[in-house]
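Quick one: structure below, then a few questions.
Missing here: one protein chain of the complex. Every other protein chain is in place.
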Amino acid sequence: MLSEAAVNEIKDIRKRYATARSCIMPCLYVVQKEYGYITEDGMREIAKILGVKPVLVFEVSTFYTMYNKKPVGRYHVQVCTNISCSIMDGEHIVDVISRKLGVKVKETTPDKKFTLSTVECLGSCGTAPMMQINDKYYENLNDTKVEEILNSLR
Amino acid sequence: MATVKINGKEITVEDGTLILDAAKSAGFEIPTMCYHARLSKLASCRVCLVEIVGQKKLQPSCVTPVMHNMEVLTESPVVKSARSSMIELLLANHPLDCPVCDKGGECELQDVTFKFGPRKSPFGEPKRRFNEEDYILSPVIVQNINRCIQCKRCVRICAEVVGAGVLGSIGRGTGTQETSFVKEYLDCDHCGNCIEVCPVGSLMSRSFRYKSRPWDLSGVDTVCTYCGTGCQLTVQARNGEVVRVISNPDTGINNETLCARGRFGYSFINSHERLVTPMVRVDGKLEPSTWDKALDTIRTGLTNAIKMGEKIGGVASARLTNEELYLFQKLMRVALKSNNLEAGSRWNSDSVKEFIDVMGLKNGGVSIYDALKADTVLIIGTAISDENPVTDYIIRRLSSYRKMNIIIMSSRGLKLDSSAKILLRHKPGAEREIIGAITNIITGKSKGTSGQDNIVAAAEIIKNSNSVSIAVGNDVLRIASQLSYINDLTDSLKGLGKEVKLFPVLDRANQRGAWDMGVHPALLPGYKSTGEEGLGCDGIIQSALKGEVGALYIAGEDVVSDFPDGRAAREALGKVKFLIVQDMFLTETAKMANVLLPSASFVEKDGTFTNQEGRVQRLRRLYAPQGDVKADWEIISAIGETVAPSFGVKSATDIFNEIKEVVPMYRDISFEGLNGNGAILQLSGSSEGSGVVARFIGQNRRDNPSGLSPETVDPEYPFTLITGNHLYHSGRLSMKVDKLREILNEAIVEISEEDALVLGITEGVKVRVKSKSYEAYLTAKINSGTAKGVVFIPENFTDVLVNMFFKMGEGFPRVKVQLP
Partner (left out) sequence: MFEPVILKNINIPDSFKLSAYINSGGYQALKKALEMTPDALIQMVKDSGLRGRGGAGFSTGLKWSFIPKDATLQKYLCCNADEGEPGTFKDRAIIEYDPHQLVEGMIIASYAIGADTSYIYIRGEFAFGADRLEAAIKEAYQKNYLGKNILGSKFNHDMYVHRGAGAYICGEETALLESIEGRRALPRIKPPFPAHVGLFGKPTVINNVETLACIPHIINKGASWFASIGPAKSPGPKLFGISGSVNKPGLYELPMGTPLREIIYTHAGGMKPGKKLKAVVPGGVSAPMLTEKDLDTPMDFDSLAAKGTMLGSGAVVVIDDSMCIVKAALITHEFFHHESCGKCTPCREGLDWIVKVMRRIEHGQGKEGDIELLQKLCVDIFGRTFCPLGDGAVMALRGAFNNFREEFEYHIKNKRCMVNGNR
């Protein structure tokens, strides 16, 4: 069951749009904030609160990549491997992180602290190579910086 | 109008015609995959791309309307090449499963590839694989998701037409799966319409899987035997066994849709439980016999009853054909000189007569599509989404195309509620009160009282409409009550200059036909009055309890299970001196017969049904009945001959010809000519009554206008029990279908969310429902829309006989509900 704070947030969200269905996307973020990923129960609860058929929530949650279908580590490390970052050796950054954490892409460390993913362009091409960890961007990366950043995350 | 050139051929079409349709009318076929005439448009498959002279880009013909002077090329090299490449791309990831795929031989992808596709392709990459296992989505639906070509017809029909909305697009891009998110059974209607519209072998019927190739099937186009919607369907058999029912998109008011019963409810036809031989009671036990012996026994039994001047009664099932029902009443009236007859055993015959009158059935039929042209549609007396699913689909679909105010009056929450403008939840039996209030408000006699906000709003909408259609279901007949309130509303609306159409919603396939054919104690065929009224089923039961009934002939109706007082019915039938029963199965009523005769199913005879619209449609015979089984009309004919030697008839067509002479509305109907969508009955100005509708100024035969709950409510039994058909079942016939029983086998009790909360009941737990005289244990189902204080138990199940809760003359049963 969603917390009272979450339910209240959903009530606020409802005021922003002409239809209840529009609230599905922001409500999925509320569920993700609450549980760390999109749970089936969470989706059913959103559907009930908004008065929409559950399948409409399922559809949206599986279309957009930022909704986690499975639990992720406390720090979701997302490295861009699109063109500008690749020219600046983004692949190498992925290798460095992979070796340091001891996981392959799409895997989570055994202590559930880090999940490593590669993602498409994050709109930070001028400061490539770069990565996003949870909500924060880390730009102009090199081996040293990556080491520091990961060490600093406890 | 627009004049356009298609491949150089000039044609003129209505403004806004799609290129696709214009081309078709000019004789040019454009293939489509995602396009469907009755679903929202996607223009996503790109197979229908055509060239418009002057436009650089090819355009999808399924969404592009023609414009005056437009020149379209549908066969140019670039179009042909584009078409071929789109098909090639669809085949790229499509598993070439044809040899093992159910759809082979009737697959749209095969067809379109053969006609328009490439002969070879350089595709040599690994095909996308979602899943090695099929998805078992429901007792009736299985899906091979790898074969899906993402046309989304299934998603659209489920959401837009059926209103269940359980299928969706899961994922994105090449990884999109059109399926259910949760990999357990779908919580849906199990109607199988998704299967019907799937162009490839992705969604498949579990009943039909691996059973046959389509070219090995023989089939007939006929009418569904379940509810009064009157869907056309095609029953297909292989080696004498019915293996599938499908629906042709181009025929019937239902087009490609059917419900779970219509689509999957056919296995009763080949059931091992079918009666195959006549049976005669010898020394208290029913024993197999021969037709000669059986008819001999009947001759004796009937002749005795006639000689003793005892009452003779007849109850026929409303699933019999028009021919059979006509012959039945002729047998009763002409051969047995009795007016004690009725079609069905669940309703009060006076109320039925009043229903016929207020609904104007003698004025001819009204097509559902005409009725739904109205500004406002008022639906009362039927849990329509469960009772007549395809009628519900049609309403939903049409209401999404145009502005239509739907007002639903019901005690239960319904799937159609989400399409309604106003929902009027009411206690069972309160229809007269509410309609009365609405009538008073629209005529200005009242402004409504506090707490009647919804009623006032509904009245407002009705008042501001130019046309109103009133759909009335047969639930208003379950407890005897006066129906003059419908007349009052109709008259008031007509007085205000509104166009009014009345539309009955009936839960048996040929109920209207039965009434047209005069299977009623007070009405002759064509609704002429009998001089002296006889007894309806309830009157026959009461009479039998007093020992007055010498012979009772029951054709296809399970009176013991259906009559609203199971105890009384069983006792009454036990007191009948001579009981003749004909049926397909050994029902509870059949078990009590003196002579039991095996009758045929609806695919083993020719005949006609008249659906709730007043549309006459053809039943066609797939194969002859097996062994000693005979069609109902043959049996009626044979029984008639035992007491009136000249009674016999040779064919259903002969009977129909007689019907044409006797019933003016049927005069212009041609038995052989009934194709496609049948024919709606027209009142053709007959001699009788000349179109003037005689008002029934009826008096109730009972002192107590029962149906209104007694003033003092016993707090010990706080719930009102109502009944009706469950979505997956119709009468008792569907209980003989394994597939439908797999979907739902045991009776449920539906309760409102509020009441469930108070009683601590959660979905799926077993609860005890108890009246003063009967109790049962059932699984609880919570329906958030159902009214407080109301519980619903379907009338279809053999594990709980809901008619045991009912008592004659006592209106709706009062029960209590508790956790055991």
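Order of writing sets the labels: A and B. Residues in every chain begin at 1.
By definition in this document, a contact is a pair of C-beta atoms (placed from the backbone, for glycine too) under 8 Å apart; a residue touches a chain by one contact, two chains touch by 3 or more.
Bear in mind the structure is a predicted one, so any value in this text is a computation, not a measurement.
*Asks:* Write out, one label after another, the shown chains that touch the chain missing from the document.
*Replies:* Result: the unshown chain touches A, B.
*Asks:* Where the complex has a chain not shown, which of A:A5, A:I83 or A:L153 is the residue touching it?
*Replies:* Spelled out, the listed residue whose C-beta touches the missing chain is A:I83.
*Asks:* Which of B:P77, B:P99 or B:G173 sits in contact with the chain that's absent?
*Replies:* Checking each option in B:P77, B:P99 or B:G173, the one touching the absent chain turns out to be B:G173.
*Asks:* In the full complex, which of B:V13, B:A26 or B:L49 touches the chain missing from this view?
*Replies:* Residue touching the chain left out of view: B:L49.
*Asks:* For subunit B, which residues lie in contact with the unshown chain of the complex?
*Replies:* Subunit B touches the chain not shown through residues 41-47, 49, 56-58, 63, 82, 85-86, 88-90, 92-93, 122-126, 128, 149-150, 169, 171-176.
*Asks:* Residues of subunit A in contact with the chain that isn't shown?
*Replies:* 16-19, 21-26, 28-29, 52, 56, 59-60, 63-67, 81-84, 86-88, 120-128, 132, 135-137
One rule holds in what follows: only the chains that are shown with their structure count from here on.
*Asks:* Quick check: how many Å separate the C-alpha centres of subunit A and subunit B?
*Replies:* Measuring from centre to centre gives 49 Å for this pair.
*Asks:* In the complex, go through subunit A and note every residue touching subunit B.
*Replies:* Residue list for subunit A touching subunit B: 40, 53-56, 58-59, 62-64.
*Asks:* Using the touch definition up top, name the residues of subunit B that touch subunit A in the complex.
*Replies:* 159, 165-172, 180-182
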